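This report concerns only the one structure given below.
All protein chains of the complex are present and in place, except for one that has been dropped.
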């Protein structure tokens, strides 16, 4: 099993979610994060004090899928989340040792 | 070492926390997330516009434990977090390459 | 590739961020979390009801770096985030199976 | 003199006549030399009975607006900050919906039941559907020196906030539909009679001949508003039962900034509540305003002072709870005691309610979620009794020159005790019966699942904050 | 009698003279026996023309403050809670900036254009730069029983809130600079003429001889404020186009607690808006206050009732939308109908706007983001018509003793229909032309990227909440 962690733009969440849905993904977890990267943020000015806001609001999406489904999911996310501009985000893929569905106690493949 | 990531219901946090505590777990990290899965969310209606709220508020719990403690912790979480209804959540287990305690610089086993 | 996950104190974020910057790290993702550990939190009292606030506000920092850069990054974080007091936080290091930059589709080393 | 507060004008006719004569005389000789330093104005309205005073009216319109503001945003914020995030809209919705519901009831029959006629026990149908209140041929009927419409409006704002106060007792678990039905019945069967008894020359009106020992001095609602709601709240908390997880899970306030905004809005709005209860912009309104202000300040210091001494540091929630406690406690006496007594009463209110919300509550372990009993029940009762101690003829000469409060050597304290006891009994009895009936018919609580999910989603299908 | 609301005093001179005589007589015999029960006060100002009444003035100062509060914090909170998090400051900024901008325009020429002179179509330069409004040699010129300065202030608050209402139609996408220019032009070319027509004896003023059929009864701004802004809002929504992702992405309100706080502040502030439009603390102010209060309550019940029946549960947003709809709907009639009719009008407003914001909007799929048309356009129009149904000589005898509203057998409904139609036409035409010009010159929308990023960052370089 793989956990696919994608940092995407806020407003791309809806697109990615429905793309994944169509692709057959049945679950995911979403977190509000702030990202720092090439996208150089912007300057905010508060009463004359300038702040370089390098922490841009982003969405972190976590999807756990079976080994063989991973590549398809990654491609789906890349397609749906891409704008082509700096700041589109990253995907990080982890190997999972185990997965459990709390409700039933099922593990691994059945738990997703 | 394992990192055990559990997505649980908001109101189960307290139960899980104390179950883990009794079980001897001494640390954890909690994040507010929104989950999408079988629990089909619900419909919210704002002035006549209907939204399918498939992103249900959930809690993500991360616990890092020694290799051999993992199974016990997983079971503890499953027990404490279960209601038997769709939406109870998932547990994802990761292998960790390394752990460091920032305060002391201790690593791995001693760092937890 | 490694994903380095650090749980640090809120007010250390700025120091860690600039230390990492100087160290050449070009991206990271930041999440607001609450941590439970040795730092025993404190007691809050609301109209006579006492709450043990064991969930202390913390910052989770995620940095993905190349295999060989990991150790340096970890040390940089440890140095910048340390106060020496209980509650400084933890670093968890994961192996990553894959990394993708959404904008370009580049993978692994090039994606960071 | 039969009654002395909100319905006071009606029974003042004879004395007023004299005042009018004097006023008229002074009008006729406007230049006669007052020394600006020494001149004083009578607390008794200078306006002749039966003549509108636009200054009084301006203040009463403003007061009505202030008292509405107390329920929302005031109370809605104060309460909603204290619950958990998943119930924030549930509490606000109860406040807002009650603003709509109780107002319509008031227009239909509530005002008439409270202020119609002269019966000892309940009003009559005189003002049903606003008959006799509205304008006729371009002229508005008066009540004292203001249009009766404005009297109806001002009093109507009390009919909103009193049930809204109770909401705090069963926060986070009561079924919305049952809440609505309960409040209509409670308003009709507890509020309207009590209001009539105390303020429309009923059996608890000071000076009433039928039942002379129970006449309460209640300037702005110690019995009618705070005791009635606070005691009913306790019954609600007991009958509806504790929240799931009460005592085992932490349930800290989710947004104390809202609580602080709400509390300070209550302070501001309370000037309308108390000083507006003079029904005029006269000297007594000023006195009530000052007493109110001082009591709020003293209550704030008392509660946070208790915390400081007993717990090592004062909290914002403590300061806010204390100021509300001070305001509750001064309410019945605001137009009967000197402002400087307001400091003492506020201190007592702050410290007394602190004690009730900490020691007493944790001793008996009822889940009066937002401390309605601890603040309004206890504070209101304390205030009613302290009115009997501090009331003075200097502010309101309700004993025809004789002493009033205990400190002056008067005996109104006895009346205060009787009136308070009767109010307790009425509130307990009716609330108990109503809840039993509603429990059997509609059910009082949401299902366990709904409670766990939170009222925002389960009762209203909405979420408070959506930041993702 | 030529006009009957805000500019009413000017045309009342002859009748008032009689009133003054009577008042003088009654002053001279102050002791003559009224029964407090039976005495009534005339809705017509007792104050002689040309004499200041400090009671009236006190109420008008308070009302002016209340109406400013409606725009911000009131409307700013109501609206900003309904947008997505990334646009929360954008909406607030538009409200706050308009408070500054429209006020300065009002001081420079807006008031003069609206209330100067007696021309049928537009004001004159009489009050430019506050000439003839300000004090001269320590004396303030009067308008009725209040200083003209206060009349200018009170009316100026309407000049702020009316454009601010429109902001909701193009929320989350309009360019800030274009918004500012548009509002100045709109205020000058739609608001000022309309205000003059209706309230300063222009062609839509009831009783105007030039154009007798279109004279509207508009006590507090059904046509001038709500129809004008609501209809213009629809044109804006159509010409500016939908938000990116409208219909495909969810755009739920990000903070309904703000919306509730804002809505209840609007309720409180609306007392200044409507009862203040009496320009006096008289019986009619009380009547308007009561009608307003009842309509808000009824609107709240109607909208949430519709939801309850049709969707299984009432929502807080529904209750808040409904109370605003009720307030909008009662606005034109508040000083012409009986308070009890306010209940009926509020119910109609709540249900009608519910229907407009649900069925109608989803049928035509325009993106009137915060339902300005659905609430103010529809509610205002409904209110203007219902005024023609419920208006009664008991409250305002605008037909010299003859019947007024349809229910009394009067015919003002015809005038109301004509005036409403003219207002629609004016608003549509001018807004359409202005937007076309601005589109060609400055551009109406932010760029796609800026819209995606959110107005907070792209237009103002700030973020609403920073919790990390």
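Chains here go by letter, A, B, C, D and E, matching the order in which they are written, and residues are numbered from 1 within each.
One rule holds for everything that comes next: a contact is a pair of C-beta atoms (placed from the backbone, for glycine too) under 8 Å apart; a residue touches a chain by one contact, two chains touch by 3 or more.
All figures in this text were calculated on a predicted structure; none of them were measured in a lab.
Trainee: List the shown chains that the missing chain touches in the full complex.
Mentor: The chain that is not shown touches these displayed chains: A, B, C, D, E.
Trainee: Out of D:280, D:329 or D:357, point to the residue that touches the absent chain in the complete complex.
Mentor: D:280
Trainee: Which residue among D:301, D:370 or D:406 touches the omitted chain?
Mentor: From the options D:301, D:370 or D:406, the contact with the absent chain belongs to D:301.
Trainee: For the chain that's not shown, point to the residue among E:176, E:308 or E:432 touching it.
Mentor: Here the residue in touch with the unshown chain is E:176.
Trainee: Identify the residues of chain A touching the omitted chain, counting contacts across the whole complex.
Mentor: Within chain A, the residues touching the omitted chain are 44-49, 51-53.
Trainee: For chain C, which residues reach the chain that was dropped from this view?
Mentor: Interface with the chain not displayed, on the chain C side: 9-11, 14, 34, 42-46, 53, 55, 57.
Trainee: Kindly note down the residues of chain E that lie in touch with the hidden chain.
Mentor: These residues of chain E touch the chain that is not shown: 9-10, 13, 17, 20-21, 23-24, 27, 48-59, 61-62, 64-65, 68-69, 71-73, 76-77, 80, 88-89, 92-93, 96-97, 99-101, 103-104, 107, 129-130, 133-142, 144, 146-147, 149-150, 152-153, 156, 176, 258, 459-467.
Note that in this section only the chains that are shown with their structure count from here on.
Trainee: Suppose you list every residue number at the chain D-chain E interface; are over half of them used by both chains (same) or under half (different)?
Mentor: Looking at both copies, the contact residues mostly diverge.
Trainee: What rotation angle takes the CA atoms of chain A onto those of chain B? Round to the nearest 5 degrees.
Mentor: C-alpha superposition angle, chain A on chain B: 120 degrees.
Trainee: Please identify which chain has its centre, taken as the mean of its CA atoms, farthest from the centre of chain B.
Mentor: E
Trainee: For chain A and chain E, let me know how many angstrom lie between their CA-based centres, rounded off.
Mentor: Taking the average C-alpha coordinate of chain A and of chain E, the gap between them is 47 Å.
Trainee: Rounded to the nearest whole Å, what is the centre-to-centre distance of chain C and chain D, using the mean of the C-alpha atoms as each centre?
Mentor: Centre-to-centre distance between chain C and chain D: 52 Å.
Trainee: Express in whole angstrom the distance between the two chain centres, defined as the mean CA positions of chain D and chain E.
Mentor: 32
Trainee: Which residue numbers or ranges of chain B touch two or more of the other chains?
Mentor: In chain B, residues 31, 34, 44-46, 53, 55, 94-95 touch at least two other chains, as defined above.
Trainee: In chain E, what residues contact two or more other chains?
Mentor: 250, 252-253, 311, 315, 317, 468
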